[in-house]
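Could you have a look at this structure, given as structure tokens, before my questions?
All protein chains but one are shown in place.
Just so it is clear, A, B and C label the chains in written order, and each chain counts residues from 1 on its own.
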Amino acid sequence: MEVLLFGIAKDIVGKTLYELDDVTDNPKSVLELKQYMVAQFPEFGKLSSLAIAVNSEYAADDVSLKQGDEIAIIPPVSGG
Amino acid sequence: MEVLLFGIAKDIVGKTLYELDDVTDNPKSVLELKQYMVAQFPEFGKLSSLAIAVNSEYAADDVSLKQGDEIAIIPPVSGG
Amino acid sequence: MIEPIIEIVDNLDPGKVYQELSHPKSGGVCVFVGAVRDSTQGEEVVSLEFESYQRMALKEMRKIALEAAEKWTLNAVVVRHAVGAKEIEEPVVVVGASAAHRDACFQACRYLIDTLKERVPIWKKEYFKNKTVWVSAHP
Partner (left out) sequence: MIEPIIEIVDNLDPGKVYQELSHPKSGGVCVFVGAVRDSTQGEEVVSLEFESYQRMALKEMRKIALEAAEKWTLNAVVVRHAVGAKEIEEPVVVVGASAAHRDACFQACRYLIDTLKERVPIWKKEYFKNKTVWVSAHP
């Protein structure tokens, strides 16, 4: 599983794409992915908010993650 | 005394400048001028509103009219 | 105290107003453009004509701009109205406000156009197929 990183998420992880090992890491839902990322990178826990996009749409915590989904971490937005 | 006419006021009177005879007509205030104009041209009484400007400022009914003032009839405005 | 841009012109160019409102201390610029619609209450409008009492109109436009500039701490403000004959889709009025934040520029812009419509001595004549009407003249 690959996770796209933008803004401060990119700075926290230190790259624009983070690869999870599907066998050992294996988050099955948006909530599990958030928990995994916060565990790996505690800085994510300090953000004002943390959202996940699945296939370029905001995804609720209970959404399942499937093989081939485009997954992205959406830190607090600040456009405009 | 001369009175500038705009918009529908110009159409009602049929010209852009109306001359009053200072001796016989002699309105001394904004209110008297309004009353005079409505008496001469009853169509003014049918407008949504009727304002007078003295020296290019809106003038209340009790404002006196002096020799040399620039006086204008302001029918309902509709700019914008 | 800023100096507002106040004009009565024959032809409006709405595209240039952003440059006039751009300012290093402004995070937000709000612009309203009023244009000629092709109908009024379902009746087809052929064209419009605007007439102004120019000396007084400029004075009132300036007062309104200064009121807005003071109330909302604007960095720049524009009030510009067109006169003469106008066709469908032509712009007839442009008002704009430039401020540190967007709340201020939106509120100021709304105030500019609302107050202009109430107070500025400019008159609009609508030409329909079979009649002409001085807008708002009668109840």
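We adopt the following convention: contacts are C-beta pairs under 8 Å (C-beta built on N, C-alpha and C of every residue); 3 or more make two chains touch, one makes a residue touch a chain.
Here the structure is a predicted model, which means the values were calculated and not measured.
Peer 1: Using the whole complex, pick out the displayed chains that touch the missing one.
Peer 2: A, C
Peer 1: Touching the left-out chain: which of C:2, C:66 or C:100?
Peer 2: Considering the complete complex, C:100 is the one touching the chain left out.
Peer 1: Please pick, from C:31, C:56 or C:83, the residue that touches the omitted chain in the full complex.
Peer 2: C:31
Peer 1: For subunit A, which positions touch the chain that isn't shown here?
Peer 2: Residues touching the hidden chain, for subunit A, are 4, 6-8, 11, 46-48, 53, 56-58, 72, 74-80.
Peer 1: Hey, which subunit C residues sit against the chain that's not shown?
Peer 2: 14-16, 18-19, 21-39, 88-89, 91, 100, 102, 105-106, 109-110, 113
By definition in this document, only the chains that are shown with their structure count from here on.
Peer 1: Give, as an integer number of Å, the spacing between the C-alpha centres of subunit B and subunit A.
Peer 2: Chain centres of subunit A and subunit B, defined by C-alpha means, are spaced 72 Å apart.
Peer 1: As a quick test, compute the distance in whole Å between the mean CA positions of subunit A and subunit C.
Peer 2: Using C-alpha averages as centres, the distance is 48 Å.
Peer 1: Distance-wise, how many Å sit between the C-alpha centres of subunit B and subunit C, to the nearest whole number?
Peer 2: The computed centroid separation for subunit B versus subunit C comes out at 26 Å.
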